[in-house]
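So that we are looking at the same thing, I have put the structure below in structure tokens.
Complex shown without one protein chain; remaining protein chains in place.
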Amino acid sequence: MNLLFKLQSIDRRILYVLIAVVLAVPLLKRPSKHPDNVFPEVRNAYNVIDSVPKGKIVLLSCSWGAGTKAENEPQLDALMRHMFQKHIKFVVFSWDAAGSEITYQSAKRIQDDMHAKYGVDWAHLGYKTGATNAIISGMGENFQKVMGQDRFGVKLSKLPAVSFVKNYKQIGAVVDITSVSLMGYWISYLTTPKNIPLIYCPTAVMSAGAYQYLDSGQLRGMLNGVMGAVQYETLIGRGHARTDAAATSWALSAAHIFIILLIVLGNLGYLAAKRAGIHTGGPRVG
Amino acid sequence: MHSLNYIPLALASGRYSSLILLAYILGALVIGIAFLAGLMATPPRYRKIVVMLVTFAGGLYFSLEFLLPHNPIYIGKYMIPGSRGVANLANGLTAAKPSVADWAMIIGSFALLLGVSNLFQIHGKAVRKKTPGWYNSLAFFITFFLIMIVGFLKDYKLGFLGSHNAAAFQAGSGNLYNILFNGFVQSLDATMFSLIAFYIVSAAYRAFRVKSAEAALMMGTAGVIMLGLVPVGAWLTNWLPHTGFFASMRLEQITYWLLIWPNMAVQRAIDFGLGIGALAMSLRIWLSLERGSFFDRQL
Partner (left out) sequence: MGTMSEFANPAVYVVEGLLVFFILWKILSARRGRQLFIRRIPGLSVLDEAVGRATEMGRPMLYAPGLSGLDIVGLQSMAIMSHVIKHAANYSTRVIVPLADPVLYTVAEEVAKDAYTTQGVPEQFMAEDIRYLTSQQFAWASGVVGILHREKVATAFYFGYYYAEALILAENGQMVGAIQVAGTPAITQIPFFLAACDYTIIGDEYYAASAYLSREPTLLGSLVGQDYGKLLIIGLVLLGVGLVTLKVIEPHVPLLHGFNTFAYNLFLKYFPRT
């Protein structure tokens, strides 16, 4: 019985060491097995990108940083690889300076891996700061004026990847890879008014709040955190590659099982204490 | 609107480019200072009215651009008088969006400067007065200037050093920048975010107790969704067929059903409530109806 009571008060330091081990093992082993099932919203996202017509570009709006790199970078990786494979031109831009730097580093690595050419196949437009709604609605009317130049200061008119983009008519899709959710701005000010497909790539914790937009059609697809990324990789033919997304998905699996076990143990201890008539503490006020 | 387009033309041509740019900057400064001086000179009882008018005008653009009809309104073959003028106004507002975006970016950039100047004031005071922990403020200044200088130098060749030395210096700056940005900033950012993984374990373990039937239902649902979203969940019910009635008992199918039906309905309800709350507060601020110590103060 004592053991059961102790189960609900394990020292948090022991828990921290255990979760560190549980997460580290799959990340170090890097299994390459990808999931067989693909959620419909991920498949829809794939179909949207796959059917972007020639003469249109895809906007990849990246509002993430080092903190959510584990979830958002695999999404960027999978999408960029797909677009390079299909020769779909796209631009990447961010909404803060640090994000601009980190997204460029990630994108350049993928560009080099896929032997793509900067300025011809894609471009990075640095970052924009200011009222998001004004910038998004402005770029839909005059893309060249609002976006101006790429991160190196080269005018967009000199970059073959993006020189032909005048306004929303040359935008085939918008992808919002984010840890802060700019989806509301994209929906209100560009994608729904101008009937441009929007793909949402949030961190997993934010994805639950996107299903009503998927239902109403304001979102055409979604990559649900790193799981969405790993499923997307299955669709683009990387289902057996040793990728960060695959390793992270198995680390997530292990962590979820660990947390469920802990909750069960904690509740066993709680029930045991309750049966023994021991008060386990109430709300703390005063 | 047209005069603003002269800047790129003049700069592109190279003629009088610096003079024109200087003239615009000075002009903007003069107008800004004149506006502030005018506001300070306004008698206190009129200042609130000025603020109310500016607030109202500021919120008017996007409202009008969305709400005004962009085409003349006809009843049968009869056009409502004035509707063409309204449509022209609305279309003009839409055409002004790129300029509004420029203004938004300019004003947003001021906030960056404001943040930096605030930091300088606070940390400068701490270093001057040697308050407890002043060395942290000194570290702020050192790292601020270091990464700023190195960040500039990695992209610019210092010609006066000679081409060989300039290239070496630029490469060295680049390496130092990588150490500071990738080694420090990114790693520290990722480390702080990673703490959440540990904290969620201790929070879940401590707080999630099945004290009622509702709590049990929530726990069960949470467990199903946690497992259904990861590969191991699909593996657990892989023995069930992929099609037919029993396919709906697969863990990932149950998870998906929970997400797209009950979860979606509740999220939509919460979003409606939040949306109306945000509408009410925005309306109060726009029409200067908001009350509270900040809004009721003497200006």
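Per-chain residue numbering starts at 1, and chain names A and B are given in the order in which the chains are listed.
By definition in this document, contacts are C-beta pairs under 8 Å (C-beta built on N, C-alpha and C of every residue); 3 or more make two chains touch, one makes a residue touch a chain.
The structure presented is a predicted model; accordingly, all values stated were derived computationally and were not measured.
Residue-wise, the contact with the chain that is not shown comes from B:Leu188, picked out of B:Ile80, B:Ala171, B:Leu188 or B:Ala216. Here one chain is not drawn; of A:Gln8, A:Ser61 or A:Gln218, the residue touching it is A:Gln218.
Across the entire complex, the residue among B:Ser18, B:Asn118 or B:Ser248 in touch with the chain not shown is B:Asn118. Of the candidate positions A:Pro35, A:Pro74, A:Gly172 or A:Gly209, contact with the unshown chain belongs to A:Gly209. Checked against the full complex, the candidates B:Ile196, B:Leu217 or B:Met249 give a single residue touching the omitted chain, namely B:Ile196.
Considering A:Leu18, A:Val38 or A:Val180, the position touching the chain not shown turns out to be A:Val180 (whole complex).
Mapped onto chain A, the footprint of the missing chain covers residues 65, 67-68, 98, 179-180, 192-195, 205-206, 208-209, 216-218, 283-286.
Listed for chain B, the residues touching the missing chain in the whole complex are 65-70, 90, 111, 114-115, 117-119, 122, 188-189, 192-193, 195-196, 199-200, 202-204, 206-208, 267, 270-274, 276-285, 289-294, 297.
As a working rule, only the chains that are shown with their structure count from here on.
Of all residues in chain B, those touching chain A in their complex are 62, 94-95, 97-109, 111-112, 181-182, 185-187, 189-190, 192-193, 197-198, 200-202, 204-206, 208-210, 219, 223, 226-227, 229-234, 252, 256, 259-260, 263-264, 267-268, 271. Interface of chain A with chain B (complex): residues 10, 12, 15-16, 19-20, 23, 33, 35-37, 39-40, 65-70, 98, 101-102, 105, 128-131, 133-135, 137-142, 145-146, 204, 208-209, 211-212, 214-215, 224, 227, 249-250, 252-260, 262-263, 265-267, 270-271.
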